[in-house]
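Notes follow once the structure below has been shown.
Note that one protein chain of the assembly has been removed; the remaining protein chains are unaltered in position.
And then chain A:
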């Protein structure tokens, strides 16, 4: 009895093993509570944040890419449009010039013709008025001849003036 107890007391295997196990488990729990828990939580959070940020950046880049594409096409469209506008403007300017020139031509012609017609009309009117004047004058002369006592000289002068008058009226004709 005494010897077995002494032997049992001499071997420290069980006590040491239990001590190491218990202290290791307590150490694990303490480390888990104070260091492991917070640090792994934070690392997971960081992993999630980085993943989210990368996804976000990817999305943004794609959006920017599509915007760039849109801008490029818009720029090209606007270039073509500008060329078209310039061409149109040139064409319309040319057309307008042509029409203005044509109009001016036709107007000038019209004015010319109008002027010619007016001149002719004026000439005719003048002729008409001259003729009526001549008739009136002849009538006046005749009445005056008839109304006055005519001397020879007077007669001669009268005839002369008459002829002269006729001559001038003939010349003017």
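Throughout what follows, contacts are C-beta pairs under 8 Å (C-beta built on N, C-alpha and C of every residue); 3 or more make two chains touch, one makes a residue touch a chain; residues count from 1.
Please note the rule applied: contacts and distances are computed from a predicted model.
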| field | UniProt protein name of the chain not shown, from "Probable membrane transporter protein", "AAA family ATPase", "Xanthine dehydrogenase family protein molybdopterin-binding subunit" or "ATP synthase subunit a" | value | "ATP synthase subunit a"
| query | Of A:35, A:67 or A:159, which residue touches the hidden chain? | reply | A:35
| note | Those residues of chain A that touch the unshown chain are 8-21, 23-24, 26-28, 30-32, 34-36, 38-40, 42-43, 45-46, 49
